[in-house]
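Note that one protein chain of the assembly has been removed; the remaining protein chains are unaltered in position.
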């Protein structure tokens, strides 16, 4: 039999002026170059196999990162992936939908941690001082292992993922997450749940979201709700109302207002507004947001895809 | 003149359940994604030049590794390579032939160390405490340098390699190895020798192996003998009898019995049996083995090539 094997490199580059009120240097340059290297093979039975390693540079890093890999098998709408997998909670279709600007940020996003595909590698090297006075370099997060299962049919997608922070030892708090997405005419619905988020015992999060697209347009409004109020997290509940509107050809304005009830907030209300201008293969975008710490952040720049 | 230059990315992905009797978590997931990036040019005279860097992720690593490179020149069957070279001993045609399963392992393999192409990079960063109390990060194996020469003609291949553990200092124990492979009708013969294996003074190893393929089939039997009994190694002598048999279309069963006379063994006999099912571009495989420590290990999974 003949198999069709292929390797592709795709991704995006972006650079922006990133303003953050209240930090030492308020205006800095943000740069990112992402290259996903995907290797795939189709077997004689029509089963697809593949794997991904990501090369990515972000400003503030001394070198480009070379991510851990994941591997996957796809057949008949079912995909099983192993390794540095995309997680269900992070893959919920609408969970990042309120983001604005070039850097794609929103205070309506989840405030706490959960696992996702790791671009920069698991954890950091640390120096450990042993009792005998010797020192050594260790990384205690190298043995992370994830598994994800996704099933797609018609306008629906359901996914479950499981990440063991260290598969060589027992007693870890493995993260488990679920998500479901459904699109029906003008309505998109999305929900997700994660337990032991990012390997933290008892960190439970819930997400539900909906988006309505006005018929015959790309304009729409959405509403997201994220509960991260467990004792292990204490990030409160976040609700965000957002919308997108094509004000002119190729030009879209997006905005959101978010409310989060975390105790440590200066204010419980945050908002943002952004605009995007399509260049065809690239776009210009900018945004201005005000956060729960009452500080403003803003960005303006260009992004291209390849 | 015009030169033909090309860059290709090829390799494989695999994932398996890896069972190992007696370790903390006996069942773990094994994943590997290997991408060899090969750059080549043919000169006007028909001389081929090339170089390789390997990207590889293995479970248990925090990020994908980006190997040191080797460079090579090939003309008229003769290849000279420099840098992170493949070594002669590691390249002996039959030395890994008794391996079974998805992860490709055998207790009939050499038990001790010798140099090979380094995927994960030379050595590890270490922290050195200086006499004055300062600490710094060092890697004392960065200056490794290898050279290999291979000549191929008809069914024969001979190869010699030389690896200096640190080319910037004298007094190292440079590894030197030789191998020869020969195929004649149904018979394949392979032999190899290495001195100062892995840069260890006096570590001498010998290998001879033979494989017989039954006419008109892919079934065969082989016998390997590896002597690692020098005082510098003390890994004993290993003899392994192995065979492969196509039990059904696309399905091959392989098995081996190995004997090693090392003092530290619980038992001197090990064995393994595995099966492989060809999917075309990918295969399913599994194995079960029992080692010199009387523990069982087993694997089961899928591998694809690209």
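Labels for the chains are A and B, by order of writing; each one numbers its residues from 1.
Methods note: contacts are C-beta pairs under 8 Å (C-beta built on N, C-alpha and C of every residue); 3 or more make two chains touch, one makes a residue touch a chain.
The model shown is predicted, which means the values in this text are computed figures rather than measured ones.
**Q** Tell me which residue among A:29, A:187 or A:214 touches the hidden chain in the full complex.
**A** Among A:29, A:187 or A:214, only A:29 touches the chain that is not shown.
**Q** Just one of B:69, B:158 or B:210 touches the chain that is missing; which is it?
**A** B:69
**Q** Per the definition of touch given earlier, which of A:5, A:39, A:55 or A:145 contacts the omitted chain?
**A** A:55
**Q** Which residue from B:24, B:44, B:231 or B:266 sits in contact with the chain not drawn here?
**A** B:44
**Q** Which residue, A:125, A:201 or A:261, contacts the hidden chain when the whole complex is considered?
**A** A:125
**Q** In the full complex, which bits of chain A touch the chain not displayed? Write them out.
**A** 9-11, 13-15, 23-25, 28-29, 31, 33, 35, 55, 57, 59-66, 124-127, 129, 135, 137, 279-282, 302, 304-306
**Q** Going by the touch rule given at the top, which residues of chain B touch the chain that is not shown?
**A** Chain B touches the chain not shown through residues 1-7, 37, 39-45, 47, 49-53, 65-71, 73, 82-84, 120-123, 125, 127, 133-137, 139, 141-143, 145, 147, 167-170.
In the analysis below, only the chains that are shown with their structure count from here on.
**Q** Centre to centre, by mean C-alpha position, how many angstrom separate chain A and chain B?
**A** Their C-alpha centroids are separated by 38 Å.
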